[in-house]
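As you look at this complex, bear in mind that one protein chain is not there, while each of the others sits in place.
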Amino acid sequence: MADLIRCTAAETAAAIASGEVSAVEVAQAHLDRINAVDEKVHAFLHVDTDGALAAARSVDARRAAGEELGPLAGVPLALKDVFTTKGVPTTAGSKMLEGWRPPYDATLTRRLKEAGVVILGKTNMDEFAMGSSTENSAYGPTGNPWDLSRIPGGSGGGSAAALAAYEAPLAIGTDTGGSIRQPGAVTGTVGVKPTYGSVSRYGLIAFSSSLDQGGPCARTVLDAALLHEAIAGHDPMDSTSIDAPVPAVVAAARQADVKGMRVGVVKEFGGEGYQAGVMQRFHESVELLRSLGAEIVEISCPSFTYALPAYYLIAPSECSSNLARFDAMRYGLRVGDNGARSAEEVTALTREAGFGPEVKRRIMLGTYALSSGYYDAYYGSAQKVRTLITRDFDRAFGDVDVLISPTTPTTAFPIGERADDPMAMYLADLCTIPSNLAGNAAMSVPCGLAPEDNLPVGLQIIAPALADDRLYRVGAAVEAALNDKWGHPLLEEAPAL
Amino acid sequence: MPGITREEVAHLARLSRLELKSEELDHFAEQLNDIVDAVARVSEIAAEDVPPTSHPLPLTNVMRADEVRPSLSPDEVLAAAPAAEEQRFRVPQILGED
Partner (left out) sequence: MSVIDLVPYEEALASYDPVMGLEVHVELGTKTKMFCGCATVPGAEPNSQVCPTCLGLPGSLPVVNAIGVESAIRIGLALNCEIAEWCRFARKNYFYPDMPKNFQTSQYDEPIAFNGYLDVELEDGEVFRVEIERAHMEEDTGKSTHVGGATGRIHGAEYSLLDYNRAGIPLIEIVTKPIVGAGDRAPEVARAYVAELRELIRALGVSEARMDMGQMRCDVNLSLMPKGADKFGTRSETKNVNSLRSVERAARFEIQRHAAVLNEGGKIVQETRHFHEDNGTTTSGRIKEEAEDYRYFPEPDLVPVAPAREWVEQLRGELPELPRLRRQRLQSEWGISAVEMQSALNAGAIDLILATIDAGAPADQARKWWLGELARRANEDGVELAELPITPAQVARVSALVAEGKLTDKLARQVIEGVLAGEGEPDEVVAKRGLAVVSDDSALGDAIDAALAAQPDVADKIRSGKFAAAGALVGAVMKATRGQADAARVKELIFEKLGVTPE
């Protein structure tokens, strides 16, 4: 094997299964890479060297014993620090949980372990997944491997940066308003938000329960599909988990064929606020799909322009309740307990000290939106917008197989640029939010570099709920055609770290 | 929509158990006003006859059998406690009713 860290997950798994390389060698190569570059990138909050090597040894032992290995056995993975890992620090990017070692594994964590995936560590993120830049992490920002002075997207910037920096071939993200897709877009990697309910949320530290969805991040569409199949499926511990077979996403990624598919271009995404180079690459992608045999249809989804305001009522409302448990009583940070103060005071002091400004802002916004007297105007109306958005999708999918748009209006912006302007920051999720509100499936796949800044642009593909396989068919076709055109994957154009 | 006053922010902070500093009250009042102004648009299209969607899935009746599953051990339960005593969580004095 020439360069273990540059292999795809599929290649690595095959090499391990054939004995060409050991899982320990693969894990060690990635741990070495992390050691070499993560000081600059800061993709990881915690590297679990011992745990990773032990998991790798176990895969090697199982292979030696002649056991059949799963399709991702021995492949390293970077896990967003929002999923619980038994005995391994889990912080959700917050001071509130500094040093917390959960007594249980998330269902997703358990499934990864059962699949023989080697978890390298936990990746950086915006605090409690609130943000689009990873600048809201209590542990400092992550750099975009394409330009370390720029944001890697968020909230799952650590996971996306780990992929782009070749620190891991696979990563896990969570997507509440775009936190998998937008980091994928700005780092030139693949990110998928599966249909709501297809990946268990048990052990996912909740931001907004009705929107949160875990999903795969990878450097290739096929790798994302392999990971998707490893983590998806019904979980009786999550009441909102779908009890239905997982769509055949790996087969769809291998099919990589869009001939005869009807592809809708969402009219409402584009125009003012969209970077020219982003729109240029997007239009080229539309033409590419046409040339590959897809039929292109323009689709109007008028209520999508209300998605962002609806999201910024629903998500903060749910988060204000979900984050109430951080009260300094049972786990996590406790400050100000001098023996004289009441529990109430200690809770308020701890939350003041333990939460960053964005989290506080959203908690208060949500508290406001749910207050008596305001509920109907805000939360209630937002829920209605949710219905209208779902209807727009239903109408669109009555006509087309998938919808496409740019993933995000701009390429990666400089760290600090929007830090004190929440409204500007929120615009990063303009195109991704509707799918969270409707609960359907969406993917971001690289579609080139914006000419003006040479930074990656993402193409968003949206499919109806439970038709996640269509994302992979289209995504893989785009990926294959572009790799052909460029002669190599986009990521090879990233500067060396 | 009415603007959010500094007093209102203080009220929200109390409801949210956040001991905000004085300068934060001003800062948040301004930002929350901006955000609320922007998000209040939802009421423009939220007509009377549109049913609310609280959940993206049309699932109902997800229940489990009344069968005991293992609990955590008390050691695990208390492992992360800021303070513990007599196998219980020790917390500062609770104001309010008993």
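Letters are used for the chains, namely A and B, taken in the order the chains are written, and counting of residues starts over at 1 for each.
Throughout what follows, a residue touches a chain if its C-beta (ideal position, glycine included) is under 8 Å from a C-beta of that chain, and two chains touch if they have at least 3 such contacts.
Fair warning: this is a prediction, and the values are worked out from it, not measured in the lab.
Here the missing chain is touched by one residue of A:T8, A:S22 or A:T84, and it is A:T84.
Only one of A:G143, A:G203 or A:P422 touches the chain withheld from this view, namely A:G203.
Checked against the hidden chain, the listed residues A:V21, A:I296 or A:A343 yield one contact partner: A:A343. Touch with the chain that is not drawn comes from one residue among A:Q28, A:S58, A:Q255 or A:S321, which is A:S321. Contacts to the hidden chain, counted on subunit B, fall at residues 11, 14-15, 17, 54-55, 57, 59-74, 77-78, 85-98. Subunit A meets the missing chain through residues 83-84, 90, 92, 97, 100, 102-104, 106, 201-206, 208-210, 236-240, 317-318, 320-321, 324-327, 329-331, 339, 343-344, 347, 367, 370-372, 375, 379.
Convention: only the chains that are shown with their structure count from here on.
Between the CA-based centres of subunit A and subunit B the separation comes to 24 Å, rounded to the whole angstrom. Interface of subunit B with subunit A (complex): residues 1, 4, 8-9, 12-21, 24, 28, 31-32, 34-36, 38-47, 50-57, 59, 62, 64, 72, 76-77, 79-83, 89, 91-96. Interface residues of subunit A, counted against subunit B in their complex, comprise 100-101, 103-104, 196-197, 210, 236, 239-240, 242, 303, 306, 309-310, 312-313, 320, 324, 327-334, 337, 339, 341-349, 351-352, 355, 360-361, 363-365, 367-368, 371, 377-378, 380-388, 390, 422-423, 437-440, 465.
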